[in-house]
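Only one structure is covered here, and it is reproduced in the block below.
Omission of a single protein chain aside, the complex is shown with its protein chains in their original locations.
After this line comes subunit A, so read on.
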Amino acid sequence: MGNKQTIFTAQQLDAYQDCTFFTRKEILRLFYRYRDLAPQLVPLDYTNHPDVKLPYELIGSMPELKDNPFRQRIAEVFSEDGEGNMTLNDFLDMFSVLSEMAPRDLKAYYAFKIYDFNNDDFICKSDLEKTLNKLTRNELTEDEVRMVCEKVIDEADLDNDGRLSLEDFQHMIVRAPDFLSTFHIRI
């Protein structure tokens, strides 16, 4: 316990606990997970806010992420620079949203961003195709991909603009209760 105290100040821990869904213990556990990715880079003393960023290659190699087809997108969405390089804060952010405690709307918002590959605030056909290819490892033919994407848009697009806005997506999520348990990474 003694050396744990020196990683963060009490104020820092309070801030972390107030702004994420984690307890002190989990925050420390996540810190050690983060540090284990690159022990030579991450200092054990975070009281003076060191500016440390781990590259995506390290983040993506975590066992929780390494087999996830969306790992790069996840890292990009949650990283401050948008390229998947993460500070400890980004790292905590990511797992906070993916934790069990996060509410549906928050999860839906980030899931939407993850699926929105071209960052245009809409899930359009090209995003869906990318999603599909990631999920099926390019096993569907082009025709099938197109049909599935059309079907998805047909089903979920409420305002008929040919793409899914965040509202459409949230509307769909509300009707898919499993989402809460599947958009969840245990740490």
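Just so we're on the same page, a contact is a pair of C-beta atoms (placed from the backbone, for glycine too) under 8 Å apart; a residue touches a chain by one contact, two chains touch by 3 or more; residues count from 1.
Keep this in mind: contacts and distances are computed from a predicted model.
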> Which of the following names does UniProt give to the chain that is not shown: "Vacuolar protein sorting-associated protein 29", "Histidine-containing phosphotransfer protein", "Transmembrane channel-like protein" or "Succinate dehydrogenase [ubiquinone] cytochrome b small subunit"?
Replying inline: "Transmembrane channel-like protein"
>> With the missing chain put back, one of A:54, A:75 or A:156 would touch it. Which one?
In response: A:156
>> Suppose we count only contacts with the excluded chain; which residues of subunit A make the list?
In response: 14-21, 23-26, 63-70, 77-78, 80-82, 89-90, 92-93, 96, 98, 102-103, 105-106, 109-113, 115-116, 118-123, 128, 131-132, 135-137, 139-140, 144, 147-148, 151-152, 155-161, 165-167, 169-170, 172-186
